[in-house]
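What follows is a structure written as structure tokens; I'll ask about it next.
Missing here: one protein chain of the complex. Every other protein chain is in place.
Let's look at chain A:
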């Protein structure tokens, strides 16, 4: 039964995402995960300080339910369907070691950043800062990897293509210019 723990190759994962997006479309919904962050702000009372959060978040309950499902899926996959390690191109190992990351091939996320016992001020700032940029950028751009990357591009939206170019500029700048300064 080892095969069940193997990671999926891209030609399983990619089409599965497309089928998921199309299933949502057929039941009348649009795939986009970052909208949930706006709903959460609204539920938390954000509407009192910014109009942007004065909207009918209850109409978004379906998406919040998907979000909870995504967490359940993670629990099931990690506990029953995976050995929880990720192999990447070995040519990247020396660079990662220089950054102090040695958990390649032994963990799903780098333990040096994500393990609870390594949670120091620097890691908290990395995680909080990364999340902050993701949340701010996703709403500013009006979507994330799902809303623009999958839904938008599938619907041939030029703004989504511009956003994705932005995603990659940002990611490349972070990994190639800022990583040597941060790690």
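Some observations on this one:
Everything below uses one rule, namely that a residue touches a chain if its C-beta (ideal position, glycine included) is under 8 Å from a C-beta of that chain, and two chains touch if they have at least 3 such contacts; residues count from 1.
What we mean here is this: contacts and distances are computed from a predicted model.
The unshown chain of the complex is recorded in UniProt as "Transporter", chosen from "Succinate dehydrogenase", "Cytochrome C", "Transporter" or "NADH-quinone oxidoreductase subunit H".
Touch with the hidden chain on the side of chain A covers residues 7-30, 33-34, 36-38, 40-41, 44, 46, 49-53, 62, 65-78, 81-82, 86, 88-89, 91-92, 95-96, 104, 108-110, 113-116, 119, 123-124, 126-146, 148-160, 162-176, 178, 182.
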